[in-house]
Structures are given as structure tokens and as C-alpha cells.
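Here the complex is missing a single protein chain, while all its other protein chains stay put.
Note that the chains take the letters A and B in the order they are written out, and that residue 1 is the start of every chain.
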Amino acid sequence: MAEAAAVAHDDHHYTSTGLNSWKVGFWTFIGSECLFFGTLLSTYMVYKGAALQGPYPGDVFDIPLTTISTFVLLMSSLAMVLALDGVQRGNKRLALFWLGVVIVFGSIFLGFQYYEFTHFVHEGLTLQQSVFGSTFFVLTGFHGAHVTVGVIWMISLFVMGLRDKLPPEKALSVEIAGLYWHFVDIVWIVIFVLVYLIP
Amino acid sequence: MSVSTAPAPATSPETHHEDTGLWSWITTVDHKRIGIMYFVTSLFFLGVGGIEALIIRLQLFSPENQLISAQVYNQLFTMHGTTMIFLVAMPQAVAFFNYIVPLQIGARDVAFPRLNALSYWIYLFGAIYLNVSWFVGAAPNTSWVGYANLTSTQFSPGLNVDFWVLGLSILGVSSIMGGVNFITTIINLRAPGMKLMRMPLFTWMTFVTSFLLVTALPVIAVALILLAFDRFFATNFFVASAGGDPVLWQHLFWIFGHPEVYILVLPAFGVISDVIPAFSRKPLFGYPVVVYAGVLIGFIGWGVWSHHMFTSGLGPIADSFFVASTMIIAIPTGVKIFNWMATMWGGAIRFTTAMMFAVGLVALFTVGGLSGIMHSSAPVDLQQHDSYFVVAHFHYVIVGGILLGMFSGVYYWFPKVTGRLLDEKLGKLHFWSTIIGFNLTFFPMHFSGMYGMPRRTWTYRAELNVEIYNQLSTVGAFFLGASTLLLLWNIWKSLKSGEKAGHNPWGAPTLEWSIPSPPHHYNFPALPEVRSREPLWNDDERAAIEAVTLHEPATEPEMPNPSFWPIVVAFGITITWALVMTGIWWVPLLGLAFTALGVYAWAFEDPFKKKAAH
Partner (left out) sequence: MKSVRLPLGLLGLALLTACAGEYPQSSISPTTDFADTIHGLYVTIFWWTMLILTGVWIVLAYILVKFRERPDSPKPKQIHGHLGMEIAWTIGPALIVVAIAIPTIQAVFATQEVPEESLVVEVIGHQYWWEFRYPENGGLVTANELHIPMGTPVSLRIHSDDVIHSFWVPQLGGKRDANPLRQVPEGQDLKYNWIHFTAQETGTFMGQCAEFCGDSHSLMGIRVIVETQEEFDAWLGDLAAGHPQTVTQSQALNATTEGLPAPTAPALAQEETGQEEAPPAEDPGTVEGRNLFLANCSACHAINGVSEAGVIAPNLTLLGRRSSIAAGLLENNVDNLVRWIGDPQSVKPGALMPGLEYQGGRPPVVWPAFNLTPDQVRTVANYLYSLR
């Protein structure tokens, strides 16, 4: 009884596993997102080689260029880790610097994607051209939309940080944003391997 | 087994912090109120889907009938299926998840109360959006499975399919968020001592169902997105002449669709797994086996989807694989049935209405399960697929399984929710009329199917000689419809003058029966400690728990504030999807911007901040 009352005292922080509920919930959401991208990727894979007319993947993909943008996105994940570290330590300058790097790298990746899309359209590969065009643009487009949401999220955190609203107690909100960012990054690695690298 | 004798207040005293006006319902984040809203809304759509079914049955009363046109008929059967699955069966289960699960595990609310409100409002707006199609004369008309390429702009140029593809997308968002919420709630908000293997079966089945929601809904979401792109942006996903494969739609739909069947039926299994022990005065027989069987059904449910596609030409190897996996899934389902029967065996069975519906499920779901075994055999399915035999089969599963299970839950938990018992006499009348109406409606369909009547047909030729079976079905359908009115009458009457229920009118063993009926808005003044699976059946444990749960605290526990933002965000999400209908790529972004504003306001709102007025 005394024990129960003690628990009840601070009950909206009580959890049976000791994990924060936002974290558990967000992991669950990421699980759901895996199925989402998994289905989009499967669609791409089953339509591989089914395009009736060009341009075909080999005609348009520029592997070195995409490797650079992939590398930039990977590095942004590293910056994300350092940003979280900064917030947890209460080092505002470090946190803001690395959050800034995440934002810039994320934007660079989006810039590459914008260039790639316009270039492909110029080459004749449109959304409507073939099943390759349809599956490629929808898959990478949805990934790009996720990156965009991530960049907006990071900008919001950055502004909060500027206004001194990211104390170490709020590290969890950065951690969850980081989970999202790493997830989006990993999805891109899978896309890069399955779509670009495997002929 | 003595019924609890703790000196408990029969109903909770007037609460101070709860408002009752319309605004308080719109902004509520209380899982119990949200549960009630889910329940009432799903009951309303049960009426809508039911009326659609009755018009369908009238049209089929005689061969070559011209009561309604083929175009209207096709809209009716499409909306009947879509409504009953997405607007009735799923939300009804979610209504129970909401109200019951936190009480069963000893939690004050769900993990994310505002997200929970958001799920509800999206469901409501999505349901309204879907049904607005009736008023513009373009209700969806390509069946609830919406097979490509009939849904392409070439073959369905109207708004009908637009409403369907966008409406289901909206509803999917709601379900995924609900799944996330309940998984987190069950993992994280169990009272001390409520180990996973002590959770009531209903909570367990909610847990499994939530995993299925979170994993299956994204698959249909992608399928719908691909279809929407085909329709609005002229892509080629399902366009055979451009290299797309219409059969891919069937795969995606059923990869979602079969887990969906278990999303629908597992909650009902959960309900009766709690009801049967309570009214047999015996613990559930083989608790771990029933749990694992449920989990196993959830897993294997992912590997059986192509048994819906035996006629689509997958080849003998794929056919054989799906024959085998489908037959295997019958085994854990059978095991559940045997365990329910073993629970009753040696018990002291009280035939309350809730128990009768539970027994009805055991008896009638078995019929649907066994006809399912018939078409798990691919060659036999080549005859039965898409015939009325299949219509009979899945109505035995859905009505005989899910609806009876949910009715059982209504009679079982009504006293907890309202503090009053439903009338048992009316309840028994409701039970028997449901059973008679149900069998009269759906049993003859086995015959019309056997004799060659395909499903989704506006009419049938007299020479098929299936008129008598259709007439029986029609009569039965009206009987079944009327029986449901008995439930409404019972609810209305009992709300006003039903017998007052104590906090544990059934002498049931689980935690929700340890708190007053109806519960305080904070559920538990302090969190009780659980030491067994049937805490209220062990006298010591019950005394310890009820000392906590029936205690009136001097200061009430702090609960999250109501919030206006869930309904704003839900509106934004619905509008975003609805604006896709314009076919202009940037217009939906306006809705998205509105949604984003709502999300920001939400994110910076402190749910526990004390208001100045209090």
C-alpha cells in the first residue's frame, strides 16, 4: 500500500519497463515505417526489368554522384549523434553547431535529389514514362519527403536551442528526432544498395 | 466463490473536475470518453451498413429484380463491406481497447492520450468523408477489395474510387496511431506486478492486434498510394498495357487483408476469453496456450494471403505453399476453441446474456472456420471462390465471430461503463433473435453459392433456381436487423432505469472490476499491486487491491488537460487527403500546412500545465 502510494506520487512518469513511453511509441512507429518502405521497395523490386521503354536504370543512374549524396547523409547521422551529446551535456554551442550540420547536410542531400530528379526528367524519365519511372520516383520521393520532414524537425529543434529551450532534461526530444533521422538514413542505405548498386 | 463483499460505493460520487458539455467531449483526452465515442460512432455506422445490407437483400429477394439499378447496387455492396470492416468492426474493437485495456492493466490512461483523441477524430472525419460520397451520388463502387485495374481512371473515371482510395488512406492513419498507442500502453503502463503473462486475455489480444495494425496498415497504405498516383498522376503501377501488373494490387491488398481478418477477430476472441472464465467460475484453461495460439495466429496470418488468390493463376507451387500455411493456421484456431470448452468443463456456468453470446461464438464461429477449411483446399476453392458460399463463410466468421463477441463484451462491460446492468430478459430475447436471424440469413447462402450464384451480383437469373435461398436470406436479414434494435432499446432503457451495478456485479476476476462503476476519471486513486492472473479471485489479494482502488483520495491524481489540437490536426489530415481529389499537386500542401500548424501548437502545449481558473 505504501509502495503503491509512493509509485502513484509521481505517476505520469511511472512505466512498467522503466523506458520512456515516447521512446517505446516511437520505436513502434519506426517498425510501422519499415513495413511502409519495405512495401515500396518490394514494389520497385518486382517491377525491376519490367519497363517497356527507356530510359532504363543503367541509362540514368550516376553512381559516383549518388555515392557523394549518400555519404553526406551518412555524415549527417554522425552529426546527429554529436548534437544529442551536446544537448545531454548541456553544451548549447556544441548542440547548435551539430544540429546546424545536420540541417545543412540534410539540405545538401535534398539538393542532390532535386538535381537528380530534374536531370532524369530531362533525360526522358518521368513519373509516367514506364514502371521504372513510376516506382523509382514514388520510392525515392517518399524517402525525400521523410528527409524534408526531418530537416523541418531539426530546424525546429535548432530554433528551440537558440531560445534556450533545449536543456539536458529535454534531451529526449532530440533523441527521438535522432531516432527518426537515423532511421531515414538507414532506409536510404537500403535504397542505395537495392536500387542503385544492384544492376 | 463468493462475490466481493468489500464495502464499496455502488457508483462513483460526483466528480469535480469533469465537465459534461459538448466542448468537454470535443477536447477530451480521457480514454473512457474516447472509448464511448468510438462505440457510439461505430454503432451508428453499424446502422448505416445494416441498412445498406437490407437494401441489397431486398434487391436479391427475387430473380431479375429491378428494385434498384446495377449502379446503385454496386455502390451499396461496396459501401456495405467497407463500412462494416473499417467503420464498424475495427472501431468497435478499438472502443473496447480504449475503455477496457487501461482498466485491465491498472493504468490511469493510455500512453498518449492526445494521440488517442486524434485517432478518434481522424476515424470520425474519415468516415464522414467516405459517406459524403453518397450525397454527391458517387459512392465507391468497385467492392471493398477494389481490384485493379477496374479502379483505374480508364474504367472508373468518376469520383467513386477517389472517395474510396482517399477515405481508406485517412482511416489507415487513425489505425496505425491507435496501434502505436496501445502497444506502448500495454508495454509500459501495467500496474506493478502485472506481468505480461498475468494480463487478461482481452489485453493480450489487443496487444497482438495492435502489432498487426501497426504492421499491416502500412502495406495497404502503400497500395492505396500507388493507386492514387495511378489515378491522379497517370503513373503505371497497375496499368497492364504499360507493363504494370494488376495482380500486384491483389498481393498488396491481401498481405494487408489477411492480417486484417485477424485484426477483426482476435479482439472478439479476447472478449470471450475473459467472459467464459468469469461465468464458469473457473480460470481460463491453458492460459499460456491460448496466449501463444493468439500470437501464432498473428504471425502465421502474414503467410497465408494468397489463399484469396487461388483463381488468379499463381501456379501449383505457390498454390501448394498457401494451401499448407492456411491449413496450419486452422490448428491454433482450433486449439482456442478446445480451450474455451475445457474452461467451461467442470465449471458452474451462469447463462447471463454475455455468456450466451460467448457460447454462441464458440458454436457458430466453428461453422465459419470449417467452411474456411473447405476453401483452404485450392482446387475446391476454384469452385467456391467469389461465390455466395464464400459470402456465407466470412459472415459466419465476422458476424458469428466478431459481432457475437462484441455483443458479449457489451453485456459484460456495460455495468462497468454506466454503473447499471443491461436488462437480462431483453438481452436473452436479443440473443435468441440474433442467433435465429443470423442463421436464417447466412446459412442459405451456402446453397446459393453451391448452385452457382457468384457474389457481388446485382441480380441472378431465375433458371439458377436459387430464389428460395435468397428469399430465406432476405427474411433472415430483416429479422437480424430487428434484433439489433432490441439492443438499442435495451441500452436506452437500462441507461435510464437499469438495475444499479456494484463495482463487480459478475464476481469477475480481473482488475477492471476492482474500481467503482462507472470509474473515476483517473481510474485508480493509486496503482494497485497485482500478484496473480485472477487477482480478485484470491481473497487476500482482492482485499489488498480493493483497499487501494476503492479508496477515495483526498487529492485527486493529476490527469492531462483536455486539448483542442487533436481535432484540429485530424481536420487538417482529412482535408489534406480530400484536397488530393483536385488532382493539382500543390493543393493538398495547403492542408498539410494547416496540419503542420496544428502539430506545432500541439507539440508546444504542456498537457499537465495547471490552468489559472483551477
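What we mean here is this: contacts are C-beta pairs under 8 Å (C-beta built on N, C-alpha and C of every residue); 3 or more make two chains touch, one makes a residue touch a chain.
Because the structure is predicted, anything quoted here is derived from the model rather than measured.
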(Q) In the complete complex, the chain left out here touches which of the visible ones? (A) A, B
(Q) Considering the complete complex, identify which of B:N131, B:N149, B:S169 or B:S306 is in touch with the unshown chain. (A) B:N149
Q. Among B:I328, B:V475, B:A547 or B:A601, which residue is in touch with the absent chain?
A. B:I328
Q. Out of B:T27, B:S377 or B:Q471, which touches the unshown chain?
A. B:S377
(Q) One chain is left out of this view; which of B:S169, B:N188 or B:S387 touches it in the full complex? (A) B:S387
**Q.** Touch list for chain B against the chain that is not drawn
**A.** 1, 69-71, 74, 142-143, 147, 149-150, 154-155, 157, 240-247, 280-283, 285-289, 311-313, 315-316, 319-320, 323-324, 327-328, 330-331, 334-335, 337-339, 341-342, 344-351, 359-360, 362-363, 366-367, 370-371, 373-374, 376-387, 389, 435-436, 439, 443, 446-447, 449-461, 463-466, 537
Q. Which residue numbers on chain A touch the omitted chain?
A. 49-52
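What we mean here is this: only the chains that are shown with their structure count from here on.
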**Q.** Centre distance in Å when chain A and chain B are each reduced to the mean of their C-alpha atoms
**A.** 33
Q.
Which residues of chain B touch chain A once you look at their complex with the stated criterion?
A. 108, 111-112, 176, 179-181, 183-184, 187-192, 194, 214-219, 221-223, 225-226, 229, 233-237, 242-245, 248, 252, 255, 524-529, 544, 547-548, 557-558, 560, 596, 600, 608
**Q.** chain A to chain B touching residues, read off their complex
**A.** 1, 3-5, 7-8, 11-12, 14-17, 19, 21, 24-25, 28-29, 31-33, 35-36, 39-40, 43, 46-47, 50-52, 127-128, 130-131, 133-135, 138, 142, 152, 156
